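For this depiction, one protein chain was excluded, whereas all remaining protein chains were kept in their positions.
The block that comes next holds chain A.
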Amino acid sequence: MRGARSIRIVLDGTLDHWRSVVRGLVAEHVEPERVTWCDGTREQIEPTTAEGGLFDGAPGVGSLVPTAPLEAPALRLPRAFVDRLRVVHCFRSPEMWAVAYRLLFRIVDGERDLLDDPLDPDVVSFHRMEKAIRRDAHKMHAFVRFRRVESAGDRGGERFVAWYEPSHLIVHREADFFRRRFPSMDWSILTPDGCAHWDGAEVSFTSGVPRSDAPLTDELEPYWCTYYASIFNPARVKLKAMTAEMPKKFWHTLPETAQIPELLSAVPARLEEMRQTSRRTADSALPFVPQGVPQGVSVEALREAVSDCEGCELFRDHTRPVLSEGPEGAKLVLLGEQPGDMEERAGRPFVGPAGEVLNAALEVALAGSGLSRADLYLTNTVKHFRHEIDVRPGERGKRRLHKRPTIEHVSRCQPWLDAEMLRVRPEVLVCLGVTAARAVFGPTFRSPLAGEPPVERSSRYALKTVVTFHPAAILRATARAEADRMRDHLIAALALARAGMEGA
């Protein structure tokens, strides 16, 4: 073995075999350049040109079937090198043996700290191979997908079988990860290179099999795929980030990835839908209210425009919004809550049962003043009819039941009221009910007590503003005495408003 003759070494693929061979080579001081490594368990690569010159050319010439030289001394190697070699030897290319021998030779030759040099070309190759193995192992821990099969075994009659295709020869090394993680279930991991099996007592290995030996599906996979599709957020697609961590070569053994094209093609539509619903419910009525001179646009124009309002979700019920009734020069404004069933049908405020209660109260309060309802401006806080559909067994047709608007509906609809008040500029405003009062005085306004007489105060819309009960509340009152008290309060409030108007 002396001289410049090149040596061809055929390995059985195990680290032990390589070790025993290397001990002999080191003992003979065979330079790494003279050795070419063949390993039937790894993909053979062509020798690089730099090394090619050292071969005799004809296959088999100079080849050697190595025997472990018993007399060769054990090598004293740094612990770090041995540990890392245990990882690196899983690398699929036989080039790995060459790099390992070059490093080993130089270490034995005196470069004990060689591995600490991050710029040495051999160290760089070694390090890159180690990184590739660790990444491959990590991906295997992550991407193995077990499928449950019924079996005759005595451990619950089930077995979990996975098909996996690692990039490197890591099945033996990584079987331990799965043994530690799943001690109580029988499992097998099948790969083209070899298979690992666990039966609760020990890990065993068999040779590689084709994919067709693995089960095709699992009852849990539809759940897993549902989970995967649902946890994906279409508002933040980052494909590069996904494929950096889960390259496409892994996809064919991951059941969830089959949906990716479908999920992606649905993104524009899902975003558009989100944009639509967000836009419609995100805006207030403001964009729908015609903007005009500082004194505002005519009430007539507002009445026309309100039918197109989409300032809140109530427009989706396909009801007709009702703005107001009465002259825009009115000095007294009555502000209600929202149109009811009959108001929505008629397109006019206060024409239903509550309207009748109001009319009766107005008759009393306005008596002798020469004023009538036609001289007042009547409007509502919310312009759409918020309701729910009530279907009763045995009754024909559906009933639309009033549903109180929320503070959110009030605030979204307020631009309409702002525009109306800018135009009408009332001297006196009467808030009928707490919804109206909150629109005028803010959401913390508390309902007046029936026993307290109505009072005048100033508000954002009128110097004289009076709060009283809504006529519908009087209709709903259960006790007669209570209804009477509320009606008296309403009449007193309207009378106070009339007086305020005359005094102005």
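Following the convention adopted for this analysis, contacts are C-beta pairs under 8 Å (C-beta built on N, C-alpha and C of every residue); 3 or more make two chains touch, one makes a residue touch a chain; residues count from 1.
As a convention for this text, contacts and distances are computed from a predicted model.
Asker: Under which of the names "Thiazole synthase", "Succinate dehydrogenase cytochrome b subunit", "ABC transporter ATP-binding protein" or "Radical SAM superfamily protein" is the non-displayed chain listed in UniProt?
Answerer: Hidden chain, UniProt protein name: "Radical SAM superfamily protein".
Asker: So which of A:Asp213, A:Glu245, A:Glu356 or A:Asp484 would be touching the chain we can't see?
Answerer: Only one of A:Asp213, A:Glu245, A:Glu356 or A:Asp484 touches the chain omitted from view, namely A:Glu245.
Asker: Which residue, A:His138, A:Lys403, A:Arg446 or A:Arg476, contacts the hidden chain when the whole complex is considered?
Answerer: Of all options in A:His138, A:Lys403, A:Arg446 or A:Arg476, contact with the hidden chain holds for A:His138.
Asker: Tell me which residue among A:Ile9, A:Val22, A:Val87 or A:Ala162 touches the hidden chain in the full complex.
Answerer: Counting the whole complex, the residue in contact with the absent chain is A:Ala162.
Asker: Looking at the whole complex, which of A:Gly157, A:Pro222, A:Pro290 or A:Gly442 touches the chain that is not displayed?
Answerer: The missing chain is touched by A:Pro222.
Asker: Where the complex has a chain not shown, which of A:Val10, A:Ala27, A:Ala132 or A:Met185 is the residue touching it?
Answerer: Looking across A:Val10, A:Ala27, A:Ala132 or A:Met185, the contact with the absent chain belongs to A:Met185.
Asker: Tell me, which residues in chain A touch the chain that this view leaves out?
Answerer: Answer for chain A: residues 116-119, 124, 138, 141-148, 160, 162, 180-185, 218, 220, 222-224, 226-242, 244-246, 254, 256-257, 260, 263-264, 271, 273-275, 277-279, 281-284, 313, 406, 408, 412 touch the chain left out.
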